[in-house]
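Omission of a single protein chain aside, the complex is shown with its protein chains in their original locations.
To keep things simple, chains are lettered A, B and C as they appear, and every chain counts its residues starting from 1.
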Amino acid sequence: MEVFQLFISAIFVNNIVLAKYLGMCPYLGCYKERGVALGMGGAVVFFTIMATLCTWYIQKFLLTPFGLDYLQTIAFILVIASLVQFVEMFLKKMVPPLYAALGIFLPLITTNCAVMGVAILVQREAYDLKTSLLYAVAASAGFLLALILMAGLRERLDVCRVPKAMMGTPIALITAGLMSLAFMAFKGMIP
Amino acid sequence: MQPFLKEFTKGLWKELPPFRLVLGLCPVLAVTKSADNGLGMGAAVIFVLTLSNLIISLVRHIIPKKVRIACFIAISATLVVAVELLMQAYAYPLYQQLGIFVPLIVVNCLILGRAEAFAAKNPVPLAIADGLGMGMGFAMSLTFIGGLRELLGAGTLFGKYIMWEGFQPFAVMVEAPGAFLCLGLILCAMNAFNHWQARRKGQDAPENPMPGCESCRACSHGK
Amino acid sequence: MRDILKMLVVLSAICSISGFALSYLKMITAIPIEEQVLTYVQGPAIQKVFSDVDNSPVADRKKFTLSDGRTITLFPAIKNGRLTGVAMENSGKGFGGDIGVMTAFNPHNDTLLGIGITTMKETPGIGTVIFEPRFTDQFSGKDLKNVAPKAQGGSFDAISGATVSSVGAISAVSNATKDYLELKPEILNTWK
Partner (left out) sequence: MVTVSVLTLLGLGFTAATLLALASRVFHVKEDPRVEAVMDALPGANCGGCGYAGCEGYAIAVVNDPAVAASLCVAGSSEVSIAVGELTDKTVAAAEPQLSFRRCDKLAGKVGMRYEYHGMPSCAAATLLMGGVDICSWSCLGFGDCIQVCPFDAMTLKNGLVYVNPSKCTGCGACIKACPRNSLELIPVRARVTISCATKDKLRAVMDVCEAGCINCGKCSKSCPAKAISSVNNRIEIDHKKCLSYGSSCEELCVKNCSRHILRTNCPPPTSSQSIETPPAQASTDNSIQANP
């Protein structure tokens, strides 16, 4: 039951994009097509889980025992950056079709706050490994959901008559605001 | 002095980071519940951006091209940890308020973007000017949005109540949707102003700025 | 090969320099950070449990060593030159990590003065009910014999729907009680 609640909470109530404002750049940025959004979202899901796993072990067996909690930020970003590069090389050699599909998104993952944000959040919340991974899955699924919804909306926005000053980013932001307002309604689901 | 000033002032209006370049939006939306928070975050970004520009510009000749991004990340992460420690020591309530967004400065596209696009190619004084200007522009914008949201959402500014008696605050402005709506309307007003200015000068209306990978340049994606 | 070597050296050098600089900064800021954390994290809880004091419990804090080697920080409350209470922070296991509880005792009649929650990471809306007076108020004035949830024969109610968090907080209080009883003679020697 609690697992289910964690899931609902992370996907809808505390959606990582719409309530926690992580991963704004890809959300508002280049992705206007649902297919592309799906690719980017998929890459984020994969790396959030991987990064959470790696950083959880780093924290548990390296930072906490030596009292180096204050080095968390620098250690995590180093781990994430090298993980991304490693996976990029691995995919290129071992699974070329997957690389062809996700390759262009990989360099963007390093600077995606959602990946780093989830890794830090589960440490701050002091989740155990299982809960951390569950949270990573749920939070990145929430990211994927928001990204795809936004891409779908923006495909429609392209053919709408928008006041000239509103075109581009402003209307996208206002759309995001309305979406966030809609997602606020899920708050009632968690007592 | 001339180029120094030019690099400094471009960040204040012409290339104002969150509004003109539409860069580094996560903290712009997340920490601007009040003017105080916006200013605090802005100060942290000024610190990190100026110093990272300085250091990267200093060592730009000895960094191998292949691990360029990794080195930039390591340098800015060090500065971010320093900010974290200083903030905990001297401004703990602010640290609690900003929460996870202090460590996340390290993945702010603004830092890496300026490192890659400017500091890695320019001499030290110019890099400092660029970092200071961009940082100040960022802090200014954050404080402005924070002030606006605080004023409309709670009727206060920097914690002091200044609206008239019986003012009904728009609670939504300090909630998550308010951040999006507020930034959207500000950008819209800026575009309208640009269009008006261009029309007055008799030019064609300029393009609205788009959030795009092009302005970040942290990777080859936007090439 | 030369390339790779240069890459290794530069990256390692940058990392070690930053490690060096940061650890120095950490040493310099360690003391102010402790002050700030005490003021802003423990401070409000202490103020809540000691309603009427003359001194500043945070400034007068003292460290004590227990028989099993742990050290614990105690915050005294002094009114009219007389010790009226002593508080300490202890933790119990909640649903999503440790719950920090500040427990205050009256050293003259061995009763609980009250508790305040300092840190917790519970599900928003559920576990957080232990912040509310309906949970925290039941502690003040109780004696120290039966510090356990009612389900285990104690005298405190767990909030239904937030059982794990309540039991965690109660176990923190019971840990604190044990430490207090052990340190009581020392406490009375230190503060009059």
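Here, a contact is a pair of C-beta atoms (placed from the backbone, for glycine too) under 8 Å apart; a residue touches a chain by one contact, two chains touch by 3 or more.
Every value quoted in this text rests on a predicted model; they were computed, and no experiment measured them.
J.: So one chain is hidden, and I want to know which residue out of A:Leu68, A:Leu98 or A:Leu153 touches that hidden chain in the complete assembly.
T.: Considering all chains, including the one not shown, the answer is A:Leu68.
J.: Using the touch definition up top, pick the residue from B:Ala74, B:Met173 or B:Leu187 that touches the left-out chain.
T.: B:Ala74
J.: Name, in rising order, the residues on subunit A that touch the hidden chain in the full complex.
T.: Those residues of subunit A that touch the unshown chain are 62-63, 66-68, 71, 74-75, 78-79, 81-82, 85-86, 89-90, 92-94, 159-161.
J.: Just the residue numbers, please: which parts of subunit C touch the chain that's not shown?
T.: Here the touching residues of subunit C are 4, 7-8, 11-12, 14-16, 18-20, 22-24, 26-27.
Please note the rule applied: only the chains that are shown with their structure count from here on.
J.: From the centre of subunit A, which other chain's Cα mean sits the farthest off?
T.: It is C whose centre lies farthest from that of subunit A.
J.: Take the average of all CA coordinates in subunit A, do the same for subunit C, and state the distance between these two points in whole angstrom.
T.: 34
J.: Can you compute the centre-to-centre distance for subunit B and subunit C, using the mean CA position of each chain? Integer Å is fine.
T.: Inter-chain centre distance comes to 37 Å.
J.: Provide the C-alpha centroid distance between subunit A and subunit B, rounded to the nearest whole angstrom.
T.: Between these chains, centre-to-centre, one finds 21 Å.
J.: Considering subunit C alone, which of its residues make contact with at least two other chains?
T.: 15, 18, 22, 26
J.: Hey, what residues on subunit B touch two or more of the other chains?
T.: Answer for subunit B, listing residues that touch two or more other chains: 70, 74, 77-78, 81, 85.
J.: So in the complex, which bits of subunit A are touching subunit B?
T.: It is residues 18-25, 28-30, 70-74, 76-78, 81-82, 85, 104-105, 107-108, 110-113, 116-117, 120-121, 124, 163-174, 176-178, 180-181, 184 of subunit A that touch subunit B.
J.: In the complex, go through subunit A and note every residue touching subunit C.
T.: 2, 5-6, 9, 14, 70-71, 74, 78, 124-127, 131, 190-191
J.: Using the touch definition from the top, list the residues of subunit C that touch subunit A in their complex.
T.: The touching residues are 15, 18-19, 22, 26, 95-98, 121, 123-126, 161.
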